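A single protein chain has been removed from this complex, and every other one stays in its place.
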Amino acid sequence: MPPLTDRYPLPVLGGPEPWRSLEARAQEEEGTSPEFPPGAEAAPRGVSRRALLELAAFGTAVSGLAGCFRAPNEKVLPYSRPPPEFTPGVPHHYATGFVLDGYVRGVLARSQEGRPTLVSGNPSHPESLGAAGAHEQASLLGLYDPHRARAVRHRDVPTSLARLFEMLRRRAARTDGGAGLRLLVEPSASPLWARTCAQLLERFPEARVVPFSSTDTGQAEAGARLALGRPLRAIPDWRAARAVVSLDDDFLSTAVGGLRASREFIAARMPPELNRLWVVESRLSLTGAFADERLRARPSRVPLIARGLAAEVGRVLGREDLATLAGSGPDLSTAERRWVEGAARNLAGHGARSWVAVGEAQPPAVHALAHLLNAALGDGTVRCVERVLVPPPDAGALSSLVEDLQAGRVDTLLITAWNPVFRAPTDVPLGAALERVEDAVYCALHEDETSARVSWSVPTTHPYESWEDGRAMDGTATVLQPLIAPLLDSAVSPLELVAAFTGALATPPYARLRAQWRAHVPPPESFEDAWERWLAEGIIPGTRLPELRVPVDASAVLAAVRRLPSPDEGLELHFVTDTKVHDGRFGANPWLQELPDPVTQLTWDNAVWVSPATASRLALSRGARVRLELRGRAVEAPVLVVPGQADDTLTVPLGYGQRLGSPVSRGVGFDAQALRFQDAPWFAPGVRLSRVEGHHDFALTQEHWRMEGRPVALQTTAARFAARDDSGLERLQAPQAHLYPPTPTHAEVRHRWGMAIDLHRCTGCSACVVACQAENNIPAVGKDQVRRGREMHWLRIDRYFQGDEHEPSVITQPLMCVHCEYAPCEYVCPVAATVHSDEGLNQMVYNRCVGTRYCSNNCPYKVRRFNYLEYNRGGPLDRMYRNPQVTVRSRGVMEKCTYCVQRIEGARITARVEGRDIRQGEVRTACQQACPTGAIVFGDLERPEDPVSQLHRDPRHYALLNHLGTQPRTVHLIRLKNPWEDAG
Amino acid sequence: MSRWVLGEFHSPEQLLEAARALRAQGFHRLDAHTPFPVEDVDGVLGLPPSRLPLVALLAGVGGAVGAYVVQWFTQAVDWPLNVGGRPLHSGPAFIPITFESAVLSSASAIFMGVMVACGLPRVTHPFLRMEAFRSASIDGFWLVVAVEAPQRGFEAEAALRELGAAVVLSVEDRP
Amino acid sequence: MVALPAAIPVALLLLARNPLGTGAFEPVPQPVQFDHRHHAADEGIGCRYCHEGAWEGPSAGIPPTSRCMGCHAQIWNESTLLAPVRQSYFEDRPIPWNRVHRLPDYVFFNHAIHVHKGVGCVSCHGRVDQMARVEQVAPLTMGWCLECHRDPAPNLRPPEYVADMTWRPPGPARERGLEVMRALDVSPRTECSTCHR
Partner (left out) sequence: MSEPLPLAPVLADPLVVHPLLEERRTDAQLGEALLRPVLTKPGLGYWALVGLCAALTALLCVAITVTLVTGVGAWGNNIPVAWAFGIINFVWWIGIGHAGTLISAILLLFGMKWRSSVNRMAEAMTLFALVCAALFPLLHLGRPWKFYYLFPYPSSLRMWPQFRSPLTWDVVAVTTYLTVSVLFWYLGMLPDLATARDTAKQGWRRRVWGLLSLGWRGSARHWRHWRTGYLLLAGLATPLVVSVHTIVSFDFAVAQLPGWHSTIFPPYFVAGAIFSGLAMVLSLLVPARRALKLHAVVTQAHLDALARLLLVSGLFVAYGYVQEHFFGWYSGDPYEMHAMEILRTGPYAPAFWLVFTCNVLVPQLFWSARLRTNPAVLWAAALLVNVGMWMERFIIIVSPLSEDFLPSSWRHYAPTWVDLSLLSGTLGLFGLGFLLFLRFLPPIPISEVKALQHELAASEAFASDVSTREGGGR
């Protein structure tokens, strides 16, 4: 039975052997069960025999009544040598960066008692400006993941780092000029990586650094090379664009670098004059849901539509070369014709203040055509920036590496990419080839498919545990400083491994980093001061890439466009990166697995998305299991019918169905990668679908997708709103008359906290949901509990479909506790566990709650969550990422949004200690801080000039379920659309 | 040192006549033991009506007032909390518990009252030791005369036999 | 026979409150025999020298070993009683002190706001300068805190005397307290989220 006395078994004088130096432990006891049994992350499966014995023993111990009220003896552990200016209980913030697809986004990590507990946006970083997407917020769980790989393994036998480095030294002292040496890395914009690869190739000219990325398949780069001559990246000016056409490009989803895009795009869309978004896509994405004019088309028809659009723009602008594109090939359908004409006239109307964006999935010719269109609409040139990804992404590089491996030409292979065996295309036998390499070293975050095939599996450090640098999309460099010493002694950062081959084994990455950036400091200023400022700010000034104005080679583009193949017939398979687990690397993250997909509200699973029309034709319904076959490979998967899906298109999200790796991701969903061939990375025709008996039970957090005509999430067109013709809004704004006397308690009130959620700004990216979960210690409950309707998110994003099933209009509505003035949950609580504060907060006191759950029944918004089981019983790692300023709730307690009351009270204490009142904007809730578009505003209604007060008076505001007389303190603002026919 | 003389009869009517007769002969401290409540035996024995209803009323009112005061004090005085904007002293919400406590205290008072009034629980009463007296709860109708001196006891026994009592006993209560 | 079932809960209630049950007020043994009487009273070392956290943040904090070694590197540096201190310093491992004043996990007490609003150390921790081993003096129950939050005046003192163990209010305590309340804008809150979040 665990010792009742010690609450925090941290490394202490004479304490039990701490789990940090597993190196020693790995040698002594061979094959002992890992420190944390698998499934420690998932919720308990009911009464385990051990739990019952534990309780029985505990019961007998307690039954002796003597001194049963004596609290267990608790230790207080001060520092022996304190770090400078450290005060217990006061958090510090460190600026670092989060790397996704090679680019960095600046983040600010809050560190309490030496351990990072929250990751939020870095206000001074150009990409994030304080906002942070769902992946940044959840990255903390990657650091504290109890299932991380722990032991260095050589052919499945635990060994020590010393033997690994001894092998690396032997391999580095080679004489064949690196012919047998290969590196398999992910393209990264990090200057240190670029210099390290250059040094390596300089020492071993024959060696090759092979890029591999399953999301960046080099199509955009090929398109840029075709149109602009060099692999450049076009930079859109979202603020200026009045008309935006997106050809299958989900630029609003924050995963793909959309933090800055969504902020600027929404800024350009505020009433009274809105920009207009035209989207053509195959599945319903965030951008599609947000579009004013949306067109459903199977992926292979998008090039055809792009051609039609170019022709129409050419006709309107009078450009003959473009106009001729309309010529041969199958013609467009009426809907497509209407959409193309509208888009073309809109683009031409705005000229340079318009933009055409193309998604990575489209062939290079379409990218080139977009550049040509943007140039034609503008001044003939395209604003772009050098591509800084080193090594440049190249789809064919992996297959050439596999040929080298099979031919036996490679004896040493260093893999720093994440689980390439799982992500490799299905016709590239990387797994088998790896076994032929004598010394293949894999930096393993988990013991996954790749670490099972390679000879050396080395536990790698998490990015928050090692020194690196990186660049944002616009080139701004950031020093990625570690937030905590490596949690595992045997963990090695990839840079240290590569150092063996660049002769820099002696100098740690920190030294190399400083050496590299020493040259960047202008002479008068000392390098140390600059370095400290860079680390504090989180950006290295003066590293933005210069903007280039590059003309477009029209003839080459038009030739390529004419060579585009015509669209296919029959069922088409369409691959997409999953909005939550991306390409599978976040599969081991319980917060992201449990984050409801913004469009389908699906958690812990992926599915085949099918349109309602196709589903009825193939007699499929939600949960039906099907078998997809493509060129001899087959996969079984469940079906999910999604309105707004293109007909005859089967969309399959990647990143699921991992067979090895962390228990959290093992066996969740099906592996779509098995059907993904090298030549058809994004869409493939000729897929055969056949029914398989059996039903699949999805864990959906929202099962009903229609609003039943109730005034819940309101949306109208800008014109109709300007004309004020829908009188319904007044009825939802005026507070309901009631019989109760004014609120009873305190006379003078200093603050009246309130919030406003602007549905017009909300794209549904769910960054706020994960931010709330990270700040308030909300547990992930596992698939089984979500299926039973017990997910614990305090903030949920309801997504409703309106209009007809095939062309739905979609609206996302973030909803949390709205802190009603006349709260229905308060008067039904028998123990006064939820009462109203003088400042308007509906307080939830966890230690007073006995769990009758009546408050949840009486809450009309159903935003209260209940701890049905003990969801917070994790190991020591589970305690480290918790926010110590928020109680961790036990079983049997109700919980809900508290307007981040720990931040309000923290600000109040700091203010009152300094003898002043809380300043405006000093308190920002976690969701407000994370939102890239500023849709959530929290503030003090007592101050008329506070943004939230203005929003409470904004004509677009309305109170949800106002007719019940609850008078909510959170107010929503309706979303305005800007459809084409309005403008006439 | 109290003594009793008991006589068993076979029907409530015989019992009533015997009781009237004994009262006429001057025996006033009479009691009757019957298997079921006989209608007008109280009148014949001259027993005053039971004061239980008054006790019940007082207890009920006390319970109600007590409950209302507890609720008012805790919700409006000791720690006034703003619960859903409802008034601190929300009278209507206090009524259910007030009524329930009234019933609870009144019912407990009634039960305690019956116990005290009947002098129960007294399992060691001398009558219970007599085997014949067992018929008092089955089919016998017993008339009991409390006498001070043994002489009065013999007169009572004679009167009972003369009135047709099937069984006549006399019992002494040792201190 | 009705009394017995009623007596048990009452007995439990009493047992849960008095020191016999909770064992709250016994002096707590520590790994190092640190004597406040010697350091605070004889040497005159103020509370703020070791527990400066009380003025800056939520927790007062226990001084790091380096602060002990500030003096004990020179004086008593051979004493066997201070062996754990030296061992902790040279092995860079914390000394495992035993907690004396314990609040439940769901209570968020902040020292800084109390200290800056005129609540003296002695009001809650008692005459620590007269304790061989530190013991808990105040019940530290919610009701006890509430009494002061509802009527803070008699317990307040000018901020400069907060760390003074022997300070007495000149004249009636309530008047001095009211003056401090006006001066420092003291308005303690009894809302639940003040301490429970």
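The letters A, B and C name the chains in turn, as written, and every chain counts its residues from 1.
To be clear about the criterion, a residue touches a chain if its C-beta (ideal position, glycine included) is under 8 Å from a C-beta of that chain, and two chains touch if they have at least 3 such contacts.
All values reported here derive from a predicted model rather than from experimental measurement.
The missing chain, though absent from the view, touches A, B, C when the full complex is examined. Residue B:83 is the one among B:5, B:22, B:64 or B:83 that touches the chain not shown.
When the missing chain is restored to the complex, the residue among B:45, B:64 or B:169 that touches it is B:45.
For the options A:870, A:922 or A:954, the residue in contact with the chain missing from this view is A:870.
Looking at A:894, A:909, A:926 or A:951, the residue that reaches the missing chain in the full complex is A:894. The omitted chain makes contact with chain B at the following residues, 12, 31-38, 41-42, 45, 47, 49-50, 52-53, 56, 60, 67, 70-71, 74-75, 78-79, 81, 83-84, 86, 90, 93-94, 96-97, 99-101, 103-104, 106-108, 110-111, 113-115, 117-118, 120-125, 127-128, 134-139, 144. Although one chain is not drawn, its touching partners on chain C can still be listed: residues 9, 13, 16-17, 139, 141-143, 146. One chain is missing from the display, and on chain A it is touched by residues 44, 46-47, 51-52, 55, 702-710, 712, 785, 788-790, 796, 798-800, 813, 815, 824, 827-832, 835, 848-854, 856-858, 860-862, 864-870, 890-894, 961, 964.
Note that in this section only the chains that are shown with their structure count from here on.
Distance between chain centres (mean CA atoms), chain B to chain C: 62 Å. Our note on geometry: chain A versus chain C, Cα centroid distance of 45 Å, whole angstroms. Chain A and chain B have Cα centroids separated by 80 Å. In chain A, the residues touching two or more other chains are 835, 837-838.
Of all residues in chain B, none touches two or more other chains. Residues 11-13, 65, 67-71, 73-82, 87-90, 835, 837-839, 841, 843, 845-848, 885-888, 898, 901-902, 904-905, 909, 912-913, 915 of chain A touch chain C in their complex. Residue ranges on chain C touching chain A, taken from their complex, read 15-16, 21-23, 53, 56-59, 61-66, 84, 87-89, 91-99, 102, 104-106, 108, 110, 112-113, 116-117, 184-185, 189, 191-194, 196-197.
Partner chain B is touched in their complex by these residues of chain A: 740-741, 743-745, 820-827, 829, 832, 835-838.
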